[in-house]
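Missing here is one protein chain; the remaining ones are kept as they sit in the complex.
Residue numbering begins at 1 within each chain, and the chains themselves are lettered A, B, C and D in the order written.
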Amino acid sequence: MFLAKVRGNVVSTQKNNYLHGHKLMIVRKVDLSGNFVGNTDEIAIDQVDAGIGDTVIVVKEGDAVQQVLGHRKAPVNTIIIAVVDDIDIPVK
Amino acid sequence: MFLAKVRGNVVSTQKNNYLHGHKLMIVRKVDLSGNFVGNTDEIAIDQVDAGIGDTVIVVKEGDAVQQVLGHRKAPVNTIIIAVVDDIDIPVK
Amino acid sequence: MFLAKVRGNVVSTQKNNYLHGHKLMIVRKVDLSGNFVGNTDEIAIDQVDAGIGDTVIVVKEGDAVQQVLGHRKAPVNTIIIAVVDDIDIPVK
Amino acid sequence: MFLAKVRGNVVSTQKNNYLHGHKLMIVRKVDLSGNFVGNTDEIAIDQVDAGIGDTVIVVKEGDAVQQVLGHRKAPVNTIIIAVVDDIDIPVK
Partner (left out) sequence: MFLAKVRGNVVSTQKNNYLHGHKLMIVRKVDLSGNFVGNTDEIAIDQVDAGIGDTVIVVKEGDAVQQVLGHRKAPVNTIIIAVVDDIDIPVK
């Protein structure tokens, strides 16, 4: 599971049936300060009403994600599971 | 899940039975502007009638893909699930 | 499975239901001497009462983690499974 | 799934029972021109009678591979699923 920032979304009409009704968000990994790590974007389904610019926790794992969606046949494996309020790193 | 562009296809006669009747496409990851990311191609099964040159969403996950194909024993794990019409990234 | 050090934790209120009651820890991979490897942090659920600064063993695998939590629908795939007491590398 | 070339094989007598009777091949990823990508070899089980020097399609995914072998307990996750005859990339 990793931290990411929501950057935008993808529009598609010619797609697998199980994708209908789900928002396809563009997310990119960030570090603890909110800076982007690398320059690779991923496509994630949103389940917690995340907005563009939010810092979120993303999990990649097909089996878990399918069950969350309630469709064993949904061919998806990336999902936003939480919007982050705060990050605590003690100074040592 | 990631964005990719369809580049071509692979021909094979000596193969696992579950691959018969499925198109084996060559796809390469692209960024939001459609430029290739890295120089690694992957082999993906097409389920949404994607054409060469199309920007698509690809998912890698064996369990999900097997169920979409309806064969629990199909030894495949990469599939094209959507053709992308548009990408929206708000200017901030 | 890899060695990591616990660095802090994440606070989230707007999240998937299955995450309630679980600590979301920030962990970073370390080598056998305890030095950080790379600069990527991951978010892991803690199941062995690990504290900040502890060296731990982390496993990433959705199916296993879901069953440990007792929720087949928990969309998580990273967990702390052990606190490390000692590392033995024979001198050859 | 990715393209690879078969380079050799591994001999082992002290091994998991489910590996008996299966050929353990050494494969390395190749690009569309058949040139090696990186210098990392992987160990794959052969199911399509691939020979040394053949270009093949390799899939890594434990669950699928176990079912192909008919042993749910077989601790393997890499398999050769097809020998490649031809690669078509249209000139644009």
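By definition in this document, a residue touches a chain if its C-beta (ideal position, glycine included) is under 8 Å from a C-beta of that chain, and two chains touch if they have at least 3 such contacts.
Model, not experiment: these values are computed from the prediction.
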| item | value |
| --- | --- |
| Absent-chain interface as seen on chain C, which is shown | 1-3, 29, 31-32, 37, 47-49, 57, 59-65, 67-68, 79, 81-90, 92 |
| Where the missing chain touches chain D, by residue | 7-16, 19, 24, 26, 39-44, 52-53, 62-63, 66, 72-78 |
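We take it that only the chains that are shown with their structure count from here on.
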| item | value |
| --- | --- |
| CA centroid of chain B to CA centroid of chain C, Å | 32 |
| Chain centre separation in whole Å, for chain C relative to chain A (CA means) | 20 |
| Residues of chain C whose C-beta touches two or more other chains | none |
